[in-house]
Every structure is written in C-alpha cells, then in structure tokens.
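Omission of a single protein chain aside, the complex is shown with its protein chains in their original locations.
For reference, chains read A and B in written order, and residue numbers begin at 1 within each chain.
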Amino acid sequence: MVKKRAFGKLKGREVMVLGIIAAMIILFSFLSPTFRTYPTLVSVLDNSYYITLMALGVTFPLITGGVDLSIGTGLVSYALIGGYLIVHQGVPVGVGILACIGMGVLIGVFNGVLVAVMDLPPFLATLCTCMITRGLGPALCGGFGVSWPSALSESGAFRKIFKFTTANGTVVPIGIIFIVVLVLIMSFVLNHTRVGRYTIAIGSNKEATRLAGVNVKFYHMLAYIISGLFAGLAGVAYAATYATIYPGSGAGFELDAIGGAIVGGVSASGGVGSIIGAFLGVIVICLMKVGLPFIGLQANWQQIFTGLVLIAAVLIDVVKKKK
Amino acid sequence: MEKIKQNALVQKVGFNRIVLIFVLLLMYLMFGLLTGGAFFGFSRIANALNYAYFLGFLSLGVTFVIATGGIDFSIGPVMFCCALVSGYSLTMYGVPMVISLVMSVLIGVLFGTFNGYLVAYWNVPPFIVSMASMNIAKGIAAVFTKTQSVSWPQSSTEDGWYRNFVSVNGFPIGLIVFLLVAVVCAVVLNQTKWGRYILCLGSNEEAVRLSGVNVKRWKMLAYIICGTLVGIASIYFVAAYTTVQPGYGDQYNNEAIAGCVMGGTSMVGGLASISGTVIGVFIISLLQQGILALGFTKEYQYIITGLIVIAAVYADVSARRRKN
Partner (left out) sequence: MGEVILTMKDIDKSFPGVHALDHVDLEVRKGEVLALMGENGAGKSTLMKVLTGIYKKDSGTITYEGKEVEFKNTREAQDAGIVIVHQELNMLGHLTVAQNLFIGREFKKGIRIDDKKMNEEAKKLFDRLNVNIDPKETMSNLTVGKQQMCEIAKAVSFDAKVIIFDEPSAALTESEIEEMFKIIRDLKKKDIAMVYISHRMDEIKVITDRVTVMRDGTYVGTLITEECTKEDIINMMVGRVIYEDPKTESAVPKDAPVVLKVEHLNAGKMVQDVSFELRKGEILGFSGLMGAGRTETARALFGADPKEGGDIYVNGTKVTINTPQDAVDCGLGYLSEDRKRYGIVVQKTVAQNTSMAFMKNFMKGIFIDKKKEKDVAREYVDALATKTPSVEQLVVNLSGGNQQKVVVAKWLARNSDILIFDEPTRGIDVGAKNEIYKLMNKLVAEGKSIIMISSEMTEILRMSDRIVVMCEGKKTGELDIAEATQESIMNLATREIA
C-alpha cells in the first residue's frame, strides 16, 4: 500500500530526473565500455549511501525554507567519535553506532534551538555548527584518523549491511535495500504524518500555520533533529563504506546532499519537495562523481558540474515563479 | 551608562567600538597572563599578524555583502582557487610573478561578479549561490592543478619579493597595507555613492528602488568588491603560507564572517562598520593565537569561533527584536 503510493504517482520533476539518470547512464556507457560493468554499479551505490542518507534528512530543513550546512562535517565527526569509542575505548560496535547516531541527534537539537527558538538565520546558524562539528570530532578523539573494524573481523559485521561478500567473492551491494526502505519510510513520514505535514506547512506559510494552532517551534525544531539523526546514520554508512575516517574532512559533503535534493525538486525557498526526488537527485550527483572519470574527466569536474547544476535547478524555479 | 554614551568623544568613536577595543585589550592581557607572559612582545604579535592579514581582507570583503543583507560563504574556497590557479600558472607554466598576482585578483573579481549577477539579477538566494560557487571554485582549482598542492616561491628566490607584502625584515608592511585598504573601504562605504546605496538597499531595498535607483547594479557591485578583496586576500595568504592545497578553504568563511559580525555589522543588512570589522578581525585572530598559545589544538579554534559567531548573531537578532 505504502509502496504503491510512493511509487505510484511520480511527479513531473521526478520523471525528469529519472530521464536525466537514464541519459547519463546511456552517455557514459556509450563513451566508455568499462562503465557498463558490475563493479561500476557497486561503486556508484557505495558512493551514494552516505550522501543519500544526508539528503533524506536535510530535505526537511530545506522544505521548512531553511538549510542545514552542518551535516557534512557533522557526519565525519560523529563517525570519528563512534569509531574512537570502539577502537580506543573498547565499547561494543553497537554502542559505537548508537553514539554516532546520538551525536547527530544532539547536534540536530542544537541547530533546532538556534533556528526555531532563538530565531537565527538558518544558513548562518548551521554554518557555525558546521565549524563546531568540524572541531568537535578531532577535539574529542585526539585528532587522529580512525578505522572502524574491518569487514573481515568479527565486529565488522555492521559493514555487511551495506556490502555483502558471498563465499565465492561476489560483492552484493545490499545497502541499497536498506536505503530504499529508509527512503520509503521517510517518504511516508513526509507525506502521511503530522511531522511531514507541518514541515511543509511551515515552509509554505509559517504564520498561517501558527494561527492554525500548530506548535510551530516544536515542528520547526524537529526538522533539524531529523536532519541531525540522518547525518548520524550517514556517519555510520560512511564508516562502513570507507576504511579510515580522517579528521578535518567532510567539508563540502553537505553540498552533494543539498545539491542532490534541490536537483530532485526540493525548493530552495521552502514548501516543496519529495523524498523520492531528493533520492533520485543524489543518484545524479553520484553518477557524475563516479562516471566522469570514465569519460576522461577528473573526478573534480563533478564539483564544478554540481555547482552549475545546483544553480540551473534553482533558476528553473526562479523562472517558473516569474511566470 | 547613558552619561558615558553621551560623551562627545565616545559618540564620535562609537560606544560599541570602544567596548570592542576593551575586549581586545582584555583578551590580550588575559592570554598574556595565562601563558606566563610568553604572549606579550611586539615581534610575537607582528609574527602572528602575518598569518592573519588575509583573514582581514576576507572580512572587509564580506562586510560589503552582508551590508546588502546577503551572505557569501564561498569566499574561503574562492580565495584558494585564486591562489591555486595563479600559483600553478606561475610554477608550471612560467607566467611572470606580476601577472600571477594580477590573475589572483582577477579571478576573485570574476567570482564576485558571478555571485553578484545571480543574486541581484536572477534573485537566486545568496546561500545557494554561495554553495554553488564554493563547489565550482574547489572544482576549478582541483581540475586546474590536477589535485596537486602548489608552492609559491620562497623569500630567498628571485620571485620571492611578493612576500614583502607581508613584512620586510620584521617590519609589518602587511599591517600598513591592510589598514590602508581598510581606510579605503571605509571611505567607499561611508563617503561615496556606492557605499551609500549598498547600505541603504540593505536596509530597505524597495524604498531605494522607488527612489529611482538601479538597486540591482549596486547589489552586484557589493559582491564584486567582495570578490576583489578575496583576490587580494589570496595574495596575502600565499605570501604568509606559500603552500596551498586544493579542496580546502572552508574554515576561513566562518572566521571572516565572525570578524565582520563581531565588529557590529548586522546580519540583516543596512548597518556595517569597517572599523568594527577591523577590530573584530583582530579579536578573532588574537583569540585563535591565544587558544594555540594555551596549548589547545586548532580544533578548539573552530569550536570557539563557531560559538562566538552564534553569540554575536544572537545579540544582533535580539537587539533588532527589542527595537521593534
């Protein structure tokens, strides 16, 4: 039932992004025979997990008309803290994962208070949190890189949620199942629960929502908490996908997620957006990331393209609004 | 309190700025005492300042943008892009030093124009433009340098004269240049048509438009001024550090905005003070030096700077709320 609703009615924008994805795959495959291989698919997916998770979360602040810039440096710092607890303090992996997610929620609450209660401009408040989280991980963990337990060790089982290697060595990217389930859940939350409804209402007309008797502060804050929660989850995904987490990295990760969400039709001025769209948008970004080297362009071209695509996506909205 | 505020001298300098200067002195004293005197001394300060001028230029630049009620947090990565592209041209393609320096500034101007055009003429939200520019700047820098870090010439080499912009035998040329540029900025902001329109449109864009002023042009100009100063900042960055690595630069956004907000420039636009920004930048760099001198790592700098900006912005927001 839920699935049918979520996939039954794709909006125009989502169909358009699907078309872009198809076009990109065809283009890359055409230009580079090596692109059409199973490892490439796995690589695209591997790269997409943490970005998708961030995008699922940040869609909520974006729909309220705000933004959360702290998720990129945040996820790295949460993963550092979780990893530090596991590797250096000997806590069980499960606790480390919970710590990672918990830190995300905590920072989400912090952002929520800044924006919803103290009424600070979201981009500035979360830019500050971005700095704070950047320092937080290394400050708490001594400034060294951390490697979560490897997939080979017993405690590295959590990595198998994302990538399962069968006995004969075939890699199965089962993380996609996990991601799809979360996409469906969050799509449900956005479209069929009060949380989602009021998130959209706040982005649409905050004052009218308040006059309707909705606890606007609470739901506004909740959007940032969801964003933080998913940054925490993204931290786990990042730790599971990559061998080592380096302190000081993570700046700019948020752009892939926010860019993906906006490409997928989430409006930069609030009120509009879908989780499915954000997910598809992220796939576009990840395809660029993985695909461009196949056609002879450095991976960094992706950054330039992401920037341009972001502006193009917003310009579509601006021009539409003018009409 | 009111009496102090009405004193002629205090009125002329501005109460807030006097408070800021006190904060600055107090912090200096505090760090000095906490580090057992090691923090005092002119050479130490001058040395520390060498690494702070670029931040000052960034702050001055972003002051203009914030004065219009916008924001630009692409300045850090754009500065790196300037330094990397021109530095790579210098070291790998043998472009003459002078031209490299001019290139640095021009790239900054280019980015400023790009940002300003999108914000002013296309109504793209400034934070989206900032994000996009940041990505594009990082991407261009990385692609151009093939993800290699760039080392600008050392002082001893023939082309090393550019480092004199910062200091010559311990004499702080950089300080003089920075203060001179600050004075020029203050004059532009307070004594010319450009600054007048930038401040007024930050305060009430519609009223200025209805006075028959081409607000779009002046808004774009603020971003171009910012871009120019970012270009100059890049020169001061390499003159101090010589080595630039692609993919970084984000952290300076916040520090620059921090200096600006500390100095009393309002985040909603319309109110900006160059002298405030100058003092603000000194406070931020002193703070950072102090944190390091006390034996903390730069991570703590990030955290504390972040918290300070939040506090400063909150003070601004609640002051505005009280007024209404």
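Keep in mind that, in the parts below, a contact is a pair of C-beta atoms (placed from the backbone, for glycine too) under 8 Å apart; a residue touches a chain by one contact, two chains touch by 3 or more.
For clarity, every value in this text was computed on a predicted model and none was experimentally measured.
J.: Looking at B:200, B:286 or B:317, which residue reaches the missing chain?
T.: Answering carefully, the residue with contact to the hidden chain is B:200.
J.: Have a look at A:208, A:243 or A:312 and name the one touching the chain we're not showing.
T.: Reading the full complex, the residue touching the unseen chain is A:208.
J.: For a quick check of understanding: of B:231, B:270 or B:306, which residue touches the chain that isn't displayed?
T.: For the chain that is not drawn, the touching residue is B:270.
J.: Applying the definition given at the start, please give the residues of chain A touching the unseen chain.
T.: 188, 192-194, 197, 200-201, 203-205, 207-209, 211-214, 271-272
J.: Go through chain B and note every residue touching the omitted chain.
T.: Interface with the chain not displayed, on the chain B side: 187, 191-193, 196-197, 199-200, 203-204, 206-214, 270-271.
Basically, only the chains that are shown with their structure count from here on.
J.: How many Å are there between the centre of chain A and the centre of chain B, using C-alpha atoms for each centre?
T.: For chain A versus chain B, the centre distance works out to 31 Å.
J.: State the interface residues of chain B toward chain A in the complex, per the touch definition above.
T.: 71, 73, 118, 122-125, 127-129, 131-136, 138-140, 142-143, 146-147, 246-248, 250-251, 253-254, 257, 267, 297-303, 305-307, 309-310, 313-314, 317, 321
J.: Quick one: in the complex, what on chain A touches chain B?
T.: Within the complex, chain A contacts chain B at residues 67, 114, 118-121, 123-125, 127-132, 134-139, 143, 247, 251-252, 255, 258-259, 262, 268-269, 298, 300-308, 310-311, 314-315, 318.
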